[in-house]
Each structure stands twice: as structure tokens, then as C-alpha cells.
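This report refers to the structure that appears directly beneath it.
One protein chain is absent from this view; the other protein chains keep their places.
Going in written order, the chains are labelled A, B and C, and every chain counts its residues from 1.
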Amino acid sequence: MSSGKRITLQQAAEIVKNGSSLTFSGFTIWRRPFALVYELIRQRRKGLHLIEVNGGPQTEFLVGAGCVDIWESCWVGHELYGKYGANLSRKVGNKEILVEDYSHAEMLFRFSAAASGAPYAVTQTALGTDIHNPAYDTLGNAGLRDGRRIPKHKYRFTEDPFFGAGAQVMVPAAKVDVAILCVQQVGEEGTVRVNGQFYSDPEVARAADVTIVMAEEIVPEEYLRRDSDLNTITSFEVDHIVEVPFGAHPTGMFGRYDVDGAFLKDFYTRTRTQEGFDDFAKEWIHGLDHLGYLEKLGWPKMLNLKANTALKYSTGVKRGQ
Amino acid sequence: MSSGKRITLQQAAEIVKNGSSLTFSGFTIWRRPFALVYELIRQRRKGLHLIEVNGGPQTEFLVGAGCVDIWESCWVGHELYGKYGANLSRKVGNKEILVEDYSHAEMLFRFSAAASGAPYAVTQTALGTDIHNPAYDTLGNAGLRDGRRIPKHKYRFTEDPFFGAGAQVMVPAAKVDVAILCVQQVGEEGTVRVNGQFYSDPEVARAADVTIVMAEEIVPEEYLRRDSDLNTITSFEVDHIVEVPFGAHPTGMFGRYDVDGAFLKDFYTRTRTQEGFDDFAKEWIHGLDHLGYLEKLGWPKMLNLKANTALKYSTGVKRGQ
Amino acid sequence: MNKEFAKPEEYGLADLLCCAASREVQDNEIVFAGTGLPMVAIMLAQKTHAPNLKLIFEAGTLDGRPPEIPTSVGDARCEMGASRSSGLHDAFSIAQRGYVDLGFLGGAEVDQYGNVNTTCIGDYLNPELRLTGSGGNPDINSFAKRTVFIMVHEKRRFTEQVSYITSPGWRVRNWPGGETVHRRELYGAAYRGGPSAVISTLGVFRFDEESGRIYLDTCHAGNTPEQIRDMCQFDLDITRVSGETLPPTREELHFIHEVLDPEQIFIPKVKPK
Partner (left out) sequence: MNKEFAKPEEYGLADLLCCAASREVQDNEIVFAGTGLPMVAIMLAQKTHAPNLKLIFEAGTLDGRPPEIPTSVGDARCEMGASRSSGLHDAFSIAQRGYVDLGFLGGAEVDQYGNVNTTCIGDYLNPELRLTGSGGNPDINSFAKRTVFIMVHEKRRFTEQVSYITSPGWRVRNWPGGETVHRRELYGAAYRGGPSAVISTLGVFRFDEESGRIYLDTCHAGNTPEQIRDMCQFDLDITRVSGETLPPTREELHFIHEVLDPEQIFIPKVKPK
């Protein structure tokens, strides 16, 4: 049964409006929906509010391209291939972007709460840190806490009344307009099968109002349903699907291909300045489509990144000095 | 690598002390740890506090045998094979047991909170019902709310401060001494692989201080670790393992065997009175060990219950009138 | 397939209830199904007018398409062909998140505001009879946009006041005080609707969303509105009756007895006279 969920990359990008809040699958430099991130940059999307469990190269590309007004998360960098987010850092220095800092567990619990339909979660993490400093409530300071998509408070403090467990921090649900996922397989009706660590993909898919899934391959729904206990996200949680082979490049995908460390290092090195970013974007984003991008990367590189199917990672990539 | 986690059914039962709080794997009439429930009855355990996401035949057997002082849950019955819990009902009528009622989702969220190390969860379920009637706080009325294992309050009401989502009920974490799980496979070091629906097994395993896993088979740990994304519960969350083939009978196990409906119907019909229960226990529990019990059930019955390996359920059982 | 209505001698009361329940489902809806007759009713809708409905079983099967009727929601039969088999945390999170359009439930007692009891008969603290307890009844009823109850109709079950409100109707108690309020006032963001129908063994009842009161919509063949009113302890509104409950079609009977429940697990076959 076909569900009519299949769309193109261009259509997928058009679902994200100027001013939309947006989140992604993956973890730091793994399974980020790059083909669609590139398309958002090509379409010159503006005013995005990124709410991410953690950031990564996708954040840096969107921020560098000037698509982002607000970044709400806990971390950005390129792991081994770039130790911090130079584009974000530059724009923070220039006050061109608002940053709201939470801890990693807080971001995760915020998405878990949203995915469960709860308005908030309680946790005992990060107590006593400046993350909870009321003076550092960026969205509050900017007068943006309308209590609709952006919660009225960054956090609230309370005490456990049940067991006397002490101070608790209440963190608001992370409500987002659109989640974009990048996974190994999606069925024609939307069922997702993630291989390997699923990170926070199930939570972000359910927290969003609209969920778009980019997959290496769209497979017959019936194939996935033969073993329903191996699937990760339910058909009806997914609104749109797009087939995009190698769609996560330059980030990696378990069982399919490794992180392109050289590409990320090149990005990190070249995009310390806005001119550097613009130059990089001219070379790798504008004027290309996804197939043009793959063509430019070239066959030898992609074969080198390709995972060994037994080991689930590439044995060809050079990772060290 | 062997971890020394392997114990016998008798040893497993001895870990549950008089007065322990206890919870189980499974859902109503599926994957209940019956071999160990029988052993607790043989060892004449007293004063148990059952805290269950939902009850089922295991509740009825333990309650009928007089092992249970407190039952905290939302439902008990035998599904199609016995429409309510006759033993519990009789003991409630005689005031021989304390019952604390929550809703099903509340019980689940209570275990999720405990499994996450949070003291409570917030939810918007069951608002306006007598489940929240302060006069019906059984453990409070009995003066048992010490704030240690039993929370100081059955629930608290609050309002969402972040989005104005309105009334919220705060439900306390479900803290239990021992969880007993009954699954298809466990590795020598404790890694659990559940096939099919995992119900609330991951949450109850982590909520408990001691987790005992009964499995149809103990398999080489390394076999399970070849595909770590197929596993359900982590090695170090499991303290003890026991190999007990057909250990869930008369309840069913996905992919292995069906529910023994005739056995449950017989139990339900015969145990309306205490004398009836005692008679049933004399026939099926006391004086037997697990192998004796299987022998008594007999080869033809077990073959009939055995699941078809392609379909995951038995095609031989008669389910209708 | 033969969509003509069957003759009275060709079907039983369980068939009628099952078909009436099935017709409450609209295509493309996400439906939360309990064990038993509701499960047959939903699968019947899936085979007839609502091929794209999505089925959720409380135990953790999502978008299920069981080839054989499961005996209960924890059954291995739930999982074949499902989009996903996981657990209760997912099922209830999805429900609380607002995905569920319709839930099917049962009850031992119902009052004129649709409050339902499945917990005990008599005073909770000194009950005459302890029942199963709530199960997911209040949860599905709290989270879904609409809920339909299927009940045996006895006068003592259609009661002025239920012994215990297990599942919230249209007018509920505002704890800790306990004053009666419209459900809308209490539920805040979680307010999405409430009980939309009761299908009893005598007729089909609906609710006025504003007043929260039950009224009779259709009578099953052989019952008059007055007779049905006499079978309620509360004063049943019979001013809005729209007619007789439509009988099963031959196609529906075919699916129920030949495809969905040939083993007569939940729905007995009527013996030819």
C-alpha cells in the first residue's frame, strides 16, 4: 500500500518555513540530514530556531549560511575534526544569533517530555551550574518567552514531595515545528528502521509537529513489517519520506558509510571567517543538487568511506594524524 | 566470560524476602515468571508488596496463596479466560489485603520515572476520576506512607508553568526491591534479548534494586553481542539469571508458546473460594518442582502450545467456545 | 460483496453491537483497541469502510494488522504485520501526545455524564464486589479525541451515580475538593473531547458536549425509547432519537464469522433455526 508520503528534497525543504523551529536526527557527526540541510541553504531559509539535543556540522553549516536566529542546545563542534563551532562562535561574538544553553541530559529530557505529551520533566542534573543562572536566560532576556512554542520560563526549581529527594529542576518540553531525520531505511508508509545506536531519533520524531524522514533507501513497507520488533519509529509518526543515498555525507551512518573527516576538517579550517564560509558554500552547496554533489565528491572517496558490511564501519578511512 | 550470575530457581526465590516489594515482566497473561512465582508459594513467602504495571494470573496465584499484603496496580484478571481476579476480590472483601489503585498509564509513568532516577512524573491522565480521590489513598489511610520505599503522597496536583497546559497530576516513582523477568534469551553476563513486544520490561528491570531474569535459554553472551542493537536490557542491569524452559506457563511467550487458556480457565473457575485455591495449589504447586510440573502438564499439551516458528504463535490451540 | 442488510434471524446481538461499533470508526483514524469485541469491531472497520485506519494495542503494538484476531492485546498475534512492536511507554506516550482519534472501551457501570466504573461495586472502602480495576480505561479515555463504550444493558449498570469514577465522562470531580466540573475545565491542553457514544445491548447513546448529558440516539430492533428509558436509573433524554440501529450487512457478517472470528472467540454464530 503506498501512502503518498514520498516527496523530493526540494519539496521537503519547502516544508521548513522562514522562522520555523527545527530539529534533527543523529549525534554530533553521525546521521545528520545533510542533503536537506544543503537544500535549505540553497533555498536561503531565514530565521530558523534550531532546538537540538546536541549540535554538529549541520548546525555550523546552517548558522554559517545565516539561516539561524536562535540556537537552543548544549554543544556544537566536529568532534575530532574541529574542536568547536567556529561559525556559531563568530556569530555569538557579533551578536548575530541568540544561544540558549541547557545541559545535554536536560535537552534529552526536554525532548522525551515533548514526545510523551508532558509539558515538562524533572531532573537533578546540572544543579549549581550557570546553566541555571537566571541572568543567563537568553530567550527571556530577549522577551521571546510567549508560552506558546517558547516556554514561559527556561526552567523552574522545585523539591521532591514524595521521597525527600531534594532539589529538582523542571525543564520544559522541547516543542518543534519540524524534525528532519536521516536513517538507513524507511518503508513506503513511513515505518523507520534505524540500525545501530538510535541516539534520540524516536524522541525528536515524536516531539515535532511534522516529521520528515530522509533514508538511504525506501523499502517495501511489508519488508519492514515482517519483523515489527526491529523497527524504530512508527508509520504514523512520519509525515513525509525522501530517498537520498549518501544523504548524511559528510557525517557518517552506521553500517553504510563513515564520517568524512577530511571534508569536515576542511570545512572547520576554512570557515573561521564569513568570507571563508561563503567561499566554501559556493564550492560545495550553491549551484549543485544532491547528485551533482555526489559526483563532485567522486567515486573513489565514496568507496573509501563505504562501511564494511560485516564490521559496519569503513576499514579504508585514515583516521589518525 | 562467565559472570557468576547463574543461580537456581530455589536460590532466586530466596532473594525475595518476607515483606519485599516485587514486580514482574510481561503483560496480563503473557511472559509472567511463573516457575519462580510457584517457588515463592512453595517457600511460603509472606507480606509481599506487589507493585505491578498491570496484574494477571501471577497476582492471583500469589494473592490466593496468602503471600501478598499490599497490591499496588491498576488491573487484575485473566483476559478471555477469567474476567476478574477472584482471589484478590475475595481478599479485598475480607479486608485481608490492601489495594492501591492507579491508572495503567500512571503505573507505567511511575516505573519510567523510577527507571530514569526521577522521583516522579507529571501526566494529564485520569483527571477527575476517583483514582485521585484523596479519601481513597489506601496506603495513606493505613499509615504506611513513610517516604522511603512508599512515597509520602499517593499523588500531588500541580499546574504546568511553562505552556499553560493546565492541571497536571504528579505520580511518584515506583521503587521496588526485586524485579523478576521472564524472557526468551539472556546471555551469561546478563544481556537480555526480548522478542516481540517488550511491554514494560526495560522500565521494571531498571526500577528495581535487584533484577532476576528467568529465560527460556541462557545463550553465549557473545552471540547476543554480535547484534547489540537487537538487545533489550543491558548486562549490568541484571543481577541474577536462571534458565527455566517453559517457565512462563500457563502464560504465553512470543515465538515460543501460547497462553494455556484451559489451565487458566480451570484456575479461575476453581479458585473462587480459599478452599478451591488450596486444592488447586495442592494439585499444581506443592510437592512439585519445575520439571515435575512440566511432566505433569505432559508432552502432548506442551507440543500443542508450542509456537509455530514462522508465525510466532501456536496454530494448534483451540481459542474459541 | 453483498452490502444488503441481513434479516433479524441471520445475526445475533453481538453481531449488531460489533457492527454498530465498527461504524463509529472513520477512515484514516488512529484507534486504540482493547481486548475482545472492540478488537473485532475495529478489524471489521479495517476490512470494510476504513482500510487506512491505524490500530494501536495498549501492550505496545503500533499500526497493527493482525492476520488472525488476537486473544488479548499482549498476544503474539498482534505483532505480525505491525509497523512496530515495542512497549507500553510508547503506546501511552503516543496517546498522551495526542495521536489517538478514537478509543473503544467497556465498563460495568455508566452514569448520565458518561463516567464509567470498572473498579468496584458498592463503597470503595467496603466494596460489595471488587472488579478488575481501571486498566487503561481512564488513560485511553483521557487521551483520545473520542471514546466509545460497549456495555451490557442492565438497569443497575445505567446508574444515577457510579460507585467509583474509574474513567472520566463529561462532568467529573475536581480534586482535591471533589466539586463537579465540566471535563473541559479540568483537562487544559489535554482536553480533546470525551465519550462520544455508548453502545449497549439495547441501543446507541450519544452525549451533548455542552451539558455533558447522555441521550438516546438509536434503538436496537425490538426496543422502544420508553422501554430503554425505563432501563436507566437516571432520567434518559429520548427527545433526540434518530431511529433504529442499522442491522449488520451480509458483508459485515461474512467478515466477522468467516474471516475475523471463525473460532467464535468473541462473537458466537447464530444457529440457523
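Keep in mind that, in the parts below, a contact is a pair of C-beta atoms (placed from the backbone, for glycine too) under 8 Å apart; a residue touches a chain by one contact, two chains touch by 3 or more.
This is a predicted model, so every value here is computed, not measured.
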In the full complex, displayed partners of the excluded chain: A, B
Per the touch definition above, residue among A:22, A:108, A:139 or A:213 touching the missing chain: A:108
Hidden-chain contact residue, picked from the options B:115, B:242 or B:281: B:115
Missing-partner contacts on subunit A, residue numbers: 26-31, 53-55, 73-77, 79-80, 83-85, 88-89, 92-93, 99, 101-106, 108-109, 112, 123-136, 157, 160, 163-167, 196-203, 252, 254-255, 258-259, 261, 307, 311-313, 318-321
Residues in subunit B touching the chain absent from view: 114-119, 187, 189-191, 206, 222, 224-225, 228-229, 231-237
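Basically, only the chains that are shown with their structure count from here on.
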Pair of chains joined by more contacts [C-beta pairs], B-C or A-C: B-C
Centroid-based (C-alpha) most distant chain relative to subunit B: A
Centre-to-centre distance between subunit C and subunit A (centres being mean Cα positions), rounded to whole Å: 41
Computed distance of Cα centres, subunit C from subunit B, in Å: 27
Touching two or more other chains - residues of subunit B: 109, 123-124, 160, 163-165, 196-198
Subunit C: positions in contact with at least two other chains: 61, 79-80, 85-86, 92, 95-96, 143, 189-190
